[in-house]
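Following: one structure in structure tokens, then a few remarks.
All protein chains but one are shown at their positions in the complex.
All chains are identified by letter, namely A and B, in their written order; residue positions are counted from 1 within each chain.
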Amino acid sequence: MKKSAIALAFAASLSLVGSAFANNLVVNGSTTVLPIAQSAAEKFMESNPEVSITVSGGGSGNGIKAIIDGTTDIANASRFIKTSEVKAAVEKGSYPVPFAVAMDALLPVVHPSNPVKDLSIEQLCKIYKGEITNWKELGGDDAKIAVVGRDTSSGTYEVWDEKVMKKERVTPRALVVASNGAMVQTVAKNKLAVGYIGVGYVNDTIKTLSVQGIEGNVKTVLDGEFPISRYLYMFTQGWPEGNALKFINFVLSDAGQEIVGKTGYVPLR
Amino acid sequence: MNEKTPGAVITAIASVSLVIMVFLLYFLLQEGLPALREVSIRELILGFDWYPTEEPPALGMAPLIVGSLSVTALSALIAIPLSIAIAVFLSEVAPTWVQEVLKPALELLGFLPSIVLGFLGMVVLAPWLQESFDLLSGLNLLNASVLMGAMIIPIVASLAEESFQAVPRELRDASFALGATRWETIRKVVFPAALPGLLSASLLGIMRALGETMVVLMAAGGAALVPVSIFDPVRPLTSAIAAEMGETPVGSTHYHALFFAGLILLAMTLGINLISMWIEKKGKERWMA
Partner (left out) sequence: MSRKYVDRLASAVLWTSAATLVIVLLSVMAYILANGAEAISWEFLTQPPRDSMTKGGISTPIIGTFQLVLVSMTFAVPVGIATGIFFAEYASAGIFTTMLRLCVRCLAGVPSVVYGLFGLSLFVIFLRFGSCLLSAGLTLGCLALPLIITASETALLAVPQDFRLASYALGAGKWQTVKKVVLPAAMPTILTGAILSVGRVAGETAPIIFTGAAFFAPNVAKSLFQEVMALPYHIMVLATAGTHIEQTRPIQYGTVLVLLMVVMGVSSVGIIARARLRRKRK
């Protein structure tokens, strides 16, 4: 009885193996880019029903590793490829090609009742370092600042770290929230809070601050005027061909860029 | 077929567990120890700065270790007394029909996926804590510990109940015959007799809490700092591994450090497991004597 059960299971697993379908596109990598990739994949498959796109979120590091190893077709990354990764790619004889697909910008936000309107990068850095602890020092009321940040593994934190903190460390006293949505809720409830969110999340319950006198919006981000922003990338193994090329073209097309806007990022045009 | 063959085949298949254990240790050591090439063990374990994405990364795991220990300790504090109370109730007080309903229910509760608890912590408990205690965020040590407590109650209570059941009937009868009340019998006779079993049950619960990932990943807040209040967020080892493994380049120091964190977790849980096995053995020997 057992033998036949094993044989059956074996046969079942064999039939599962099969060969991977030629029209399969695997997209792997950064969780930041996931919403774009997922929505774009859905729309792309509507007009190309023969193609099947799997999207997974291993993170930028895993995505780029997968491109180098050739185990994925497209790698999403919220950062550019690192020198160590280029070295690894060269050693393996592979040639990752980057495509910028969207921009990600972070806006500092406060409670609507807060009189402060503008902060410089330096002031923001000092707030998050824990050096400036009172709104009075920034032209606001005499009250303590409640610093709200994101956890170190999020892509959002990475941008803030890179563009605002530079080499400085966020004070351990900063409160940590898990998502853009939670940030909005937290700041909307706390009169003393300061936080940062992606451009797609702005609503009436919070007030956005300009940075160095520059309002953060689609135009200033694209101009490169607004300082807290970065590009999001899709990497391919060599110059893309076939479905990978079609998909990248779709993401960069008007329809694709509309999706970028809808998912809370800044379209490239 | 030779009569010896099946035995040899069975033995060969049985050694799969041994192979898995060896591979598990081998890979954790192989991927974890290279972290020591870049960072000293002292800095890794006693360093208080966990900034793994900096260049060069600061990989002090003390806040993560303290995070793991604090969630485990607080959840044990919440869950163990309650579990033992439930076990005493089930074994000594409850009428048969209550036992028949509650025991399977308790066991079923042990199958509750941790992701469900983590989800509840995030969407129900966190906003409630935030409102009622006027906090900046409800994702903190207390939230994670309460959920973790709920997670380990079924484990500890079931095992504790078994060890109460293992206490021979005669001991109780003798105590009742001497005129002791039920509570006195429980406290002075049954409880001391079941103590090794209770200890081992509690240790297994603690071991489970230490290794649990999803609850702390979703509900503990995720800040790598040493908590000074139960309302502070923490980032236990398990949630650091789950959250950061994907974002780091394979083979980087951070990658190796996360495997090292896995090694620390494995060492702690194995240690607790061995202690509980030793206690169980001692307990059995006592009944033999």
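The rule is simple: a residue touches a chain if its C-beta (ideal position, glycine included) is under 8 Å from a C-beta of that chain, and two chains touch if they have at least 3 such contacts.
Note that this is a predicted model, so its numbers are computed, not measured.
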**Prompt:** Quick one: which shown chains sit in contact with the chain that's not drawn?
**Reply:** A, B
**Request:** Using the definition of touch stated at the top, determine which of B:L77, B:V123 or B:A174 touches the missing chain.
**Result:** B:V123
**Message:** Using the document's definition of touch, tell me which of A:P112, A:G139 or A:G181 contacts the absent chain.
**Reply:** A:G181
**Asked** List the chain A residues touching the unshown chain?
**Response** 1-2, 6, 9-10, 12-13, 16-21, 24, 26, 28, 31, 34-35, 38-39, 41-42, 45, 52-58, 62, 71, 178-181, 198, 200-201, 262-264
**Asked** Which chain B residues would touch the chain omitted from the figure, given the whole complex?
**Response** 3, 5-7, 9-11, 13-18, 20-21, 23-24, 27-28, 30-31, 82, 85-86, 88-90, 93-94, 98, 102, 104-109, 111-116, 118-120, 122-124, 150, 153, 181-184, 186, 204, 207, 210-214, 217-218, 238, 241-242, 245-246, 250, 258-259, 262, 265-266, 269-270, 272-273, 277
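Definition applied: only the chains that are shown with their structure count from here on.
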**Request:** Please report how many Å separate the Cα centroid of chain A from that of chain B, as a whole number.
**Result:** 34
**Asked** Which residues of chain A touch chain B in their complex?
**Response** 30-31, 57-62, 64-65, 82, 84-85, 88, 146, 148, 151-153, 157-158, 161, 167, 169, 172-178, 182, 186, 189-190, 193
**Fill in**
The answer for chain B against chain A in the complex is residues 49-54, 122, 130, 136-137, 139, 218, 221-225, 233, 235, 243-252, 255
